[in-house]
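All protein chains of the complex are present and in place, except for one that has been dropped.
Moving on to chain A:
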Amino acid sequence: LSVPPEIPKEDGRPKWDNKFQYILSCIGFAVGLGNVWRFPYLCQIHGGGAFLIPYFIALLFEGIPLLHLELALGQCLRKGSIGAWNTISPYLGGVGVGSWMVSVLVSLYYNTVLTWVMWYFINSFQEPLPWSVCPLNENRTGLNEECYESTAVNYFWYRKTLNITPDVTESGTLQWWLILCLAACWAIVYLCTIRGIETTGKAIYVTAIFPYLVLTIFLIHGLTLPGATDGLAYLFTPNLNTLKNPRVWLDAATQIFFSLSLAFGGLIAFSSYNPQKNDCEKDAVTVAIVNSVTSLYASIPVFSVLGFKATTGYWDCLDRNIISIINEFDLPEESIMRQNYTAWISFLNSSYPERIAGLKLKSCDLQEFLDQSVSGTGLAFIIFTQAIILMPGSQAWAILFFIMLFSLGLSSMFGNIEGVFTPLLELPIISKSIPKELLSGIICLICFLIALCFTLGSGSYWIDIFDSYAGSLPLLVIAFFEVIGVAYVYKIKRFSKDVKWMTGRKPNLYWQITWRFISPLLLLIVFVAFVTLQIQKPSSYAAWNPKHEGFPMKEEKVYPPWVLAICVLLAVLPCVFVPLVALFHLIKRMRRSKDPSFVPPEVFSC
């Protein structure tokens, strides 16, 4: 007698070439621009090393359980977000639709950030770098005024790149250079996602690994720069007093949540292409730990470079003061150096106070330079570019830096697009008639056309709006319903049995407690705190207005009511699907219960 071998279910679903590709895709999705430009900033403003405490607590009780939940869900049900939640319970189908909606909204604006990165990248091949010198004004008598008042780096970002308008209501015109770069970016996304994971799986080898190489190069170079140790000390010196502020805990929780890219549906899509007998528990822990370690690893070169920039700024300030003192008192060259500057100043102040006062010296304080902390696009496009000009061989550093940012963002885009693509592929009308290449082409084209709005003069204000409202609140709501749905609708016992079938061991007490109680509770608290904070502070934005009297400081403006309405719409739209779909099914069931030939849906399992 020969026993027929066990054949895996041939359902024609694409699958990963190997496990490494899958893990790399999840890591690439989780590790994004936020790891480089948001985590170091949070670390710095929330007491340095002390921030790691709430960060790791949030990772343990919120990040890892939710991640394991999503990966297990996708792997068990082998469907994208919409199909998976419909299978769990038709009433929870809205959760899937909400995830899909959020992925669409985020894909729109995320690629525009990559457009800016690409614009800087293609401008890095010039000597001198275009953001290092101010252009001349019309009659060539001096430098361009806007550039002269602020800095060359600011001018290049706000005028040459964004051509920003002074107000969100003034749309300005479409910037043709940004449109070209946007088209190129969406073409790259199309190229990589053209056949779904078959193509992204190959691309991810490059886009996920390359940033680590560049980070290491920057780490080694950054540590050799003068002032690097000041920056690192500033970043990591723990200040445990900040832990008393609830804002710190909230920021840690939201950071870990958004950093892991939860509730986008992309992770569910990725794990749905796995074989069912796969250890998703180990995968979840691996991805979460790699993501956090990457954040820490990235903050070291970032802060070395920031320390270098602060030190250089401090030295420039000192040098300018020294020159004016030497000119005023006709002292020999090199009599006052940076080291004995303070001694000289105190001596001169005591002997000739009026002359010193007449010089109007700027007070140079290293702490002040280090305190100029920025996160987000300001860090990459203003602060870091300014630091790169000061390094020898700036073109090479600029090119490396922007390719790294581009790959970081691109690997996250794969996850976003997969979160949009996979559920659409499973809709019966679409999968039969349209080939995959055409569907991904249509998605990319539609997203490109809508994203043209972000290339307007006011585009960067709109991206801030999308980022604050569409990419934050709905995710918390969706994740909350995800955990509640699995824990209390699908029931944890059943889920544990499924996970045991997939991984070979029952989820231990840690998972049971976090899935059932801690994670939902934590999510609820974070959601309430987040909403409260949003409502409390008046929604304002900082506008770049050259005619403003405080220029180059940004002008604080308030959003007009119609913009606020759009903000609320963005935040509410994905969330509203959850009750809508549940209501729709409830009505359908009530109607059907009058019909005696009702067949209950079949029960499934992995």
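Assume contacts are C-beta pairs under 8 Å (C-beta built on N, C-alpha and C of every residue); 3 or more make two chains touch, one makes a residue touch a chain; residues count from 1.
Heads up, the rule we're going with is that contacts and distances are computed from a predicted model.
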Per UniProt, the name of the complex member that is left out, chosen from "Phosphatidylinositol N-acetylglucosaminyltransferase subunit C", "Serine/threonine-protein phosphatase 2A 55 kDa regulatory subunit B", "Collectrin" or "Histidine-containing phosphotransfer protein": "Collectrin"
Selected from A:I122, A:V374, A:I484 or A:C606 as touching the chain missing from the view: A:I122
Selected from A:Y22, A:Y155 or A:Y190 as touching the chain missing from the view: A:Y190
Touching residues on chain A - with respect to the absent chain: 2-5, 7, 118-119, 122-123, 125-126, 133, 135-136, 140, 142-143, 177, 180-181, 183-184, 187-188, 190-191, 194-195, 199, 326-327, 330-333, 435, 437
